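A single protein chain has been removed from this complex, and every other one stays in its place.
Let's turn to chain A:
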Amino acid sequence: MTAAVSPSSPPLISVRGLVKSFKGMRALDGVDADIARGEVLVVIGPSGSGKSTFIRCLNGLEMPTDGRIEVDGAPVQTRSNRDWRRARQRIGMVFQDYSLFPHMTVLRNICLAPQRAGVATAAQAEETAIRLLRRVGLAHKADSYPVELSGGQQQRVAIVRALAMKPDAILFDEPTSALDPETVGEVLAVMRELAREGMTMVVVTHEMGFAREVADRVMFMDRGRIVETGTPAQVFGSPAEPRTREFLDMIL
């Protein structure tokens, strides 16, 4: 969306030869990718193609079997939990099932991590939280518990929770797949807004309309490999690979 993608600046996240095996089964089979600052990368592909595994590797929720991951030019020791924890504080993640903490209010959900990480004092964290909540239209829900919110509202809170850490990038794993159709729009609207502001985003989604409109690049994965990467116009309009065409014909 933004023009922040300049060839000279190093990529925010750089992935080389990423392999992840589960009991001999290769979920990722040599993935190379660069994600530039301010870029929105949308990852598409059939079920089981490794999309989730890919973005989970980007913040160490999955320990890669092989390969290199660099964040802001610095390699992350893929085996070091400490390294990953620091990286995670800079790379937020939003899950399909929101995963808010059910025993905490919305406000506490949002403030916990920034406070613990020393990113903000309690007062600052709350101020930020309220400001962000207001932006997604949920300031009045600050003292509610997650169970009192609709799915779309919970997911917006989850996005705010990730934002509160002031991350360099946010990973989304099918953020709207668990939502009722009528609430999908409100979550996509928030994501669109983030993209417009220049947030670096990696989004796994089946919302092709969103991909077409918001993505800087679309990456098509199949069987643990990247089949094709390009602008939405290229990938959706004139896919180079027959496999991509096949997939798009199936879902569109």
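Everything that follows uses one rule, which is that contacts are C-beta pairs under 8 Å (C-beta built on N, C-alpha and C of every residue); 3 or more make two chains touch, one makes a residue touch a chain; residues count from 1.
Please note the rule applied: contacts and distances are computed from a predicted model.
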Undisplayed chain, where the name is taken from the UniProt record, one of "L-lactate dehydrogenase complex protein LldF", "Phenylacetate-CoA oxygenase subunit PaaI", "Amino acid ABC transporter permease" or "Sulfite reductase (NADPH) hemoprotein beta-component": "Amino acid ABC transporter permease"
Touch criterion as defined above, residue of A:K20, A:R161 or A:R217 at the omitted chain: A:R161
Among A:E126, A:E174 or A:E228, residue touching the chain not depicted: A:E174
Residue in contact with the excluded chain [from A:Q89, A:T128, A:T205 or A:T244]: A:Q89
Hidden partner chain, residues of chain A it touches: 52, 56, 59, 61, 81, 85-86, 88-89, 92-93, 95-103, 112-113, 116-117, 145-148, 151, 154, 158, 161-162, 165, 173-174, 177-178
